[in-house]
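For this depiction, one protein chain was excluded, whereas all remaining protein chains were kept in their positions.
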């Protein structure tokens, strides 16, 4: 009954086995390990992108900050949702790495709307040298509200950004969950709909700590590598990052883990709806249900762990996140305790 | 015969076992894990410093950059050896995090001399607002030249810095090796000789990737924590950093691993001296021997791996690093192939 | 009929005379000139603040950026109005100097409301290390909408910030105009209502280019001085900054110039109202009137210069700024051409 975050679960057995195996013998450091070469091949195959380049780091904040800094100048604006992780949960890391300003775009359910983005694009960068210049677009999928952009929705937003010449970033801390929820392929969710750089999450979905920064255009690869080192994010025993990612991408493990997380999220949502809770649209593994006052204490007494969120008078709201390791029994115990 | 770097070796079995064990069940994220509380206790015990605070990161560059940024203002000078790792091998990370300028101090064999430091201190910060201000001192032990500062030598340098009111940092990427080489206790090598903040290395000495930033004065703990997050260095599944460090510090493992590395370094040095190589003073696990032309090719043909360094006419020079995993057989095969 | 901005007018005769006079002979550079000592005395007298420290720079953006950087850490949030000059017109300079994030607070007519600020304060810095921390408050008076905060209104906002321990900045690019409009004394508008640091404008109000950063608490004086130099804002021939400010502050010149600008702004506003234009509240020298379609072209044809602003269907909107050099004849010609 641990639904606080997908990062409170551990690593999947296959990932842990890969770490143990990677420990054998000596290996080149700083990314020159053999497994990293294989990871690059895997990324290119999975994304159907033969030119793609991937760099590994250990945290999502690092992946986002490096991706943004590599695509937005210090006098640029990063257009993102007003509740984006980069805006609310990264303690100015994107600004630290890039110097840029985040321009917050409104939108319900965690999603930027084309209208919202159009307005932000139209009202930014129009005062010449005085104001911040339009820099780039950053989307998140699965969104911070647990909703999921379809490829078509992403395309409608990136088209607006591209019309202004802006590169587009996707924060995919829960990228696998978004794919499972939509049935889209990796290519359909990224470069085919205008995404130039992807933060490809592994940590929340069964790894110990690894994220890839995937550049669909290799021109900025060396700059990103220098920025990674300068940020202190280049691992000496890099093999342990590569090993995680290689196992994660092998035999569809990453999608299987996400499918389990999503299925448990859906089971939880359905069970709560059956019990008269309000459950806003949440097609992946993260829910923000609300219910009549009283359940929080009962659930907590039963041992459930999750975040309480502000709710209207007479109601309680929760953030519930299922992970690759959530079982049907976990969900059902929660529902029973509800 | 892999002597390229101590970071080409893997993790010690005890560390790997701890990682595997840490994977069980759910755990609080972002440093609130139970193992981290234990690590703090261990650090305080080992350093005889009941107020010390430790933060974990995954790379040495991150540890150094955060330690420096927390102690030196953007208009400050960091006095360090001209071949310091922070100066030569971190791609401006210390400058990125702190904004400070590194003032390079000369000195033979990788060591700053009191005279050299006195001169640098006297000629920096004397032009009022126009020049950089004196900021802090940063030493490295084991040094980049493989030599080792004794506690008394450190004290003689920190005393000069303290006389100017400057905090002192020790880059201890190979801290355990320095302790083993000198017989000093952790306290004798740090706060008892004026060190305010320590980069406490684990990665090179048998961990997968973990370094501690140890603050002997807890006042800056919250600032360091914010800087760690802002740098993208706060792990969500932090338990995997804690587990490594907890195992590393348990039952003297860290010192045993360093003792093995140092012993193999000494065996290698003695063997080379016996074979007429020149081996400059190197009491720990890193050697920079030189020898008559011809050995490089022979060693390489025999499968030895290490870095070749520039050498005078007629000579060859190498950097050889032994690690916790180096065996007597490794050393002896190298010597035989020499 | 030049109402584009108060910075399209030149310098007042008294200021220019002071510049010419300051040119005689040799003078110490970098702020050690005799006139600067006198400026400090004047600021202390005028603000009834015997401990105040003032540093001169040449641009308002520099004054704001330095004031903010000196009071807000890189992981902090600067609460400001969503149309604040620091947010819209300084090309990320505040972020560049401070590293901080601007948190935009809504409010009609250019003014932050206590409710708006309370909400922003309550929803920022509540996620521990993950989010930006509350840093400081920055207000603007005269506001970007041409309205003016009374001292009591400022007090109600700074009280909320102080309750969270935050320092408070006032962007006073048009500080003199705000004083004239409210009848408040300099002290009543600043430190007596919780302002810790003031950007004290001279440029728009009859100087060539000089702004003071006034610290009511001298503790940060040296830091500000270092930041000024590091930003490239310390003048070598500083006497030319001092001379402007000294003349500006002598014999009430600064308030006389602002009184003229405000009077002309009011005359313009009244004249427009008499001609059926809508003129939102604007007690100082900057107006944002709107009127029926057609006047823009007529005014422009008559030689009027000002900025056109977006307006609702069937209407036109303008920004009109009167300055110290605007005459009654200028205003009346504009009204006649309207």
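As written, the chains take the letters A, B and C, and residue 1 is the first residue of each chain.
What we mean here is this: contacts are C-beta pairs under 8 Å (C-beta built on N, C-alpha and C of every residue); 3 or more make two chains touch, one makes a residue touch a chain.
Given the structure is predicted, the values throughout are model-derived calculations rather than measurements.
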{"item": "Which of A:2, A:71, A:85 or A:230 contacts the chain that the document leaves out", "value": "A:230"}
{"item": "Sole residue of C:23, C:51 or C:327 that reaches the chain not shown, by the stated touch rule", "value": "C:23"}
{"item": "Listed residues C:230, C:267, C:295 or C:319, member touching the removed chain", "value": "C:230"}
{"item": "Touch list for chain B against the chain that is not drawn", "value": "74-75, 88-92, 95-96, 99-102, 104, 127, 129-133"}
{"item": "Residues from chain C at the interface with the omitted partner, ascending", "value": "2, 5, 7-11, 16, 19-20, 22-29, 57-66, 90-93, 96-97, 203-204, 208-209, 226, 229-237, 239-240, 305, 325"}
{"item": "Residue ranges of chain A at the interface with the undisplayed chain", "value": "30, 73-75, 129-130, 133, 223, 225-230, 234"}
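The rule we apply is simple: only the chains that are shown with their structure count from here on.
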{"item": "Rounded Å distance, chain A centre to chain C centre (Cα mean)", "value": "42"}
{"item": "Separation of mean Cα positions, chain C and chain B [Å, integer]", "value": "50"}
{"item": "Between chain B and chain A, distance of the C-alpha-averaged centres to the nearest whole Å", "value": "34"}
{"item": "Shared interface positions of chain C, touching two or more other chains", "value": "74-75, 129-130, 133"}
